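Here the complex is missing one protein chain, while the rest keep their positions.
Should a chain be cited, it is by its letter among A and B, assigned in written order, with residues numbered from 1 in that chain.
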Amino acid sequence: MTQSHLAPEVMARARDIVALYPHPRSALIPLCHLAQEQDGWLRPEAMAEIAELVGITPAEVLGTASFYDMLHTEEVGTYVVTLCTNIACMLRGAYELLHHAEESLGIRTGSTTADGVFTLEDAECLADCGRAPCLQVNHRFFGDVSPEGFDKIVDDLRAGRLADEVPHHGTLVRTERDGGLRVEAETITAERRATAAAMAERAATAAAASEAKANG
Amino acid sequence: MTVTDAPKIVTSRLGYDDSHTLERYLATGGYEGLRKALSMTPEDVAKEVDAVSLLGRGGAGFPAGRKWSMLRKAPTSYLVVNGDESEPATFKDHLLIERDPHQLVEGVVIACYALQVTTAFIYIRGEFALGLERVTAAVNDAYGHGAIGRDIFGSGFSIDIVVHPGAGAYICGEETALLESLEGKRGFPRIKPPYFPAAIGLYGEPTVVNNVETLSNLPWVLSNGSAAFTALGEGRSTGTRLFALAGHVKNPGVYEVEMVKTTFRDLIYAPVLGGGIPGGRELKAFIPGGASAPWFGPDQVELPLGQDEVGAAGSMLGSGSVVVMDDSTCVVRAAWRITRFFWRESCGQCTPCREGSGWLEKILRRIEDGEGRESDLELLMDISDNLAPGVSWPPQQTTICVLGSSIPSSIASAIRMFRDEFLLHIKDGSCPQGPAPHG
Partner (left out) sequence: MADPVITSHHAIAPHTEEGATVEMTIDGRAVVAGAGEFLIAAAERAGVFIPRFCYHPRLRSVGMCRMCLVEVSGPRGATLQPACYVAVAEGMEVVTTSDKVKKAQDGVLEMLLVNHPLDCPVCDKGGECPLQDQVLAYGPGESRFLEEKRHWAKPTPISELVLLDRERCIQCGRCVRFANEVAGEAQIDFLGRGDMVEVNVFEGQAFSSYFSGNTVQICPVGALTASPYRFTARPWDLDQVESTCTLCAFGCRAAVQSSANRITRLLGMDSDPVNQSWLCDKGRFASEAVNAENRLTEPLIRRNDILEPASWGEALELVARRLGELRTAKGASAIAVMGGARLSNEDAYAWAKLAKAVIGTDSVDAQMGDGLPAEVVVALPRATIDEACKARCLVVLAGDLREELPVLFLRVRSAAVDDAVPVVELAPQSGSVTGFATASVAYGPGEAAELVRALATGGAVPATVEPAQWSAAAEALHRAGTDGEGIVVILGRPSVAEDGALVADAAAAMAAAWPAARFLLALRRGNVMGAIDMGLAPGLLPGRVSLDDGRSFFEEQWGSVPAGRGRDAAGILEGLADGTMAAVVMVGADPLSDFPDGTLAGDGIAGADFVVAVDGFLSRSAARADVVLPASIVYERSGTTTNIEGRVSRLSQKLVAPGQCWPDWMIASELAARLGGDLGVESMTEIWDEIEKVATSHTGITRAVLESLSARDGIIAPLAASPVTLSRRLSPEPFDPMATPGIESVEAQGAPPRSGGAEPTSGEGAGHTAVSGHGHQAPRPRSLRWPQPVAAPPLPAPDSYSVRLVSGRRLYDDGVLVGATDALAALVAPATVRAHPHDLEKLGVGAGDPVRVRSARGDIVLDAAIDESLPRGVASIDFNLSADGAVGAAALLIDSREAVVDVRLETP
């Protein structure tokens, strides 16, 4: 009756994701990513729909989503630039880079440029310390970033030169799993049960045989 | 300097640009280990793994074979792969996930077969967008190849694998927090007792949680046999291990080296490995095993890269990350940054961790900013004592998970090794290394 906030094709993907798990709630985080892919951030309307999809309350969806750094319950820019400032990057100039980024974008860490294009964040270790200091734009890595390198990334993004590498914020995985569960957990459980029973029976037969041998 | 010419066990394909594809994987012996495993009984596969003393690569170093043997027998059970890699300066799983996803998938199927579990979940840190894409593609391709799904390679064995993205929370690397997260909840670590995953894990069913690197060893172990693996390394620390080398070295990166036969000095200074400290600077200190590990000084660089050897010296190999700090490093700032990490990543359940981490961070920052007091050192240690009574190693716990008791490691190390530098900050009212920006 009322139109759903998630677009029909997004809804269809959402249902596929729910079907991957033995319990619907497990799909919560993947669905939040999906909603971010549609909207760029996690809108309340989306959370309410996710709640329905996985069978919990909206408060529980928010409670879970707000725990995670990558799920934004407030609007963010098209590009979320995340600089690592943890120890390995710090030792190689991360804070200097962060300051440069603030000046260059004209915003403080944690905020979004007035044109809504860039959000700047400082992050904990992004696990790319071999190329410290490193950063991510919408979770795509850039390593060994110098202040000049930073400006170039920003220019390239603005000019659309990185459109292939860096999708809009929220798009996490562009490769989709093809198909739902190939093997239902229940089938496997039944199979495992049968295997266990067969093994037990084999063991029992073997024991009986060896006993018979010992006796006779 | 002795860098052994041990075979590359988990990084053998990384020389190829297309190392992540099924074609390259199959061309380089891929899925042979699985075929071998499927020709054996599950028990024998588990025995083989037990025989190699494959120490868990996620941080705790618990032998995989022993862990598997503790799995409670039940009709439904799970394997969960820990690919949340978020320990500061640890970036080895990142490499394996992006560059050799089939090796991981094969390891997972081998483990599933040995354990006879129902379903496997590969939980990958959300920030690894490319890694998620590559593992998803690998799973799709492996299905096509018949290596996952129904009746794998005609063996009658079936298994499904679900790739699950995280969403940015370090604590979800802790195995019970990871399970909560996988159940669609906040990453609050579970209380133990009773929630030991092997007994009550995912959805309340028995569950094995293994690290990406741990499982990536399995195809090689099966293909080459346990003897080839145990021939490498020494004592309990067999085989090779990945070390993520970061900080003040010429060639930061991930290196696969033979355990025990290689030393920290080799790792940091060997030209084919770290290549030494740039700018002719001296080694001031290094962290041998992730942010939770107590620091070592130049005196300890000769220590071999072995779990027990490093443990006996008062620290741990942990997650296999080595952070090198040269003599230009301000240790207060280093300790502050690590503490800041724990503060930002505490899940918020336990009072000492939730409140103590922020308090410690604020004190360290104050000292770095030149506003410290002499009593602060005692205060830092006393707060630390409330997180890890005795502030000894291995730490005692007052919290649900070991994140809380890990917080004091860097602080206690820095104060123990560089007390004078702290006092200098306090006396001079500024940082002797000069003011440096911080967030």
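The working rule: contacts are C-beta pairs under 8 Å (C-beta built on N, C-alpha and C of every residue); 3 or more make two chains touch, one makes a residue touch a chain.
Remember, predicted model here, so these are calculated numbers, not experimental data.
Of the chains on view, those touched by the hidden chain across the whole complex are A, B.
When the missing chain is restored to the complex, the residue among A:A59, A:A163 or A:A190 that touches it is A:A59.
For the chain left out of this panel, the touching residue among B:F91, B:Y113, B:F188 or B:F418 is B:F188. On the side of subunit A, the interface with the absent chain consists of residues 23-25, 44, 47-48, 54-63, 66-68, using the contact rule stated above.
Listed for subunit B, the residues touching the missing chain in the whole complex are 169, 176, 179-180, 183-186, 188-191, 193-195, 200, 202-204, 343-352, 354-359, 362-363, 366, 379, 383, 385-386, 389, 396-400.
Convention: only the chains that are shown with their structure count from here on.
The geometric centre of subunit A is 20 Å away from that of subunit B, both derived from CA atoms. Looking at the complex, you find that subunit A touches subunit B at residues 20-30, 32-33, 54, 56, 63-65, 67-71, 85-88, 90-92, 95-96, 98-99, 109, 122, 124-132, 136, 138-141, 172-179, 181-183, 185, 187-189, 191-193, 195-196. On subunit B, the positions that touch subunit A within their shared complex are 73, 75-76, 85-91, 93-94, 116, 118-119, 125-130, 132-134, 136-137, 139-140, 143, 148-150, 158-160, 162-170, 181-187, 203, 244-248, 252-254, 287, 291, 321, 323, 325, 329, 333-334, 337-338, 341, 344-345, 347, 436-439.
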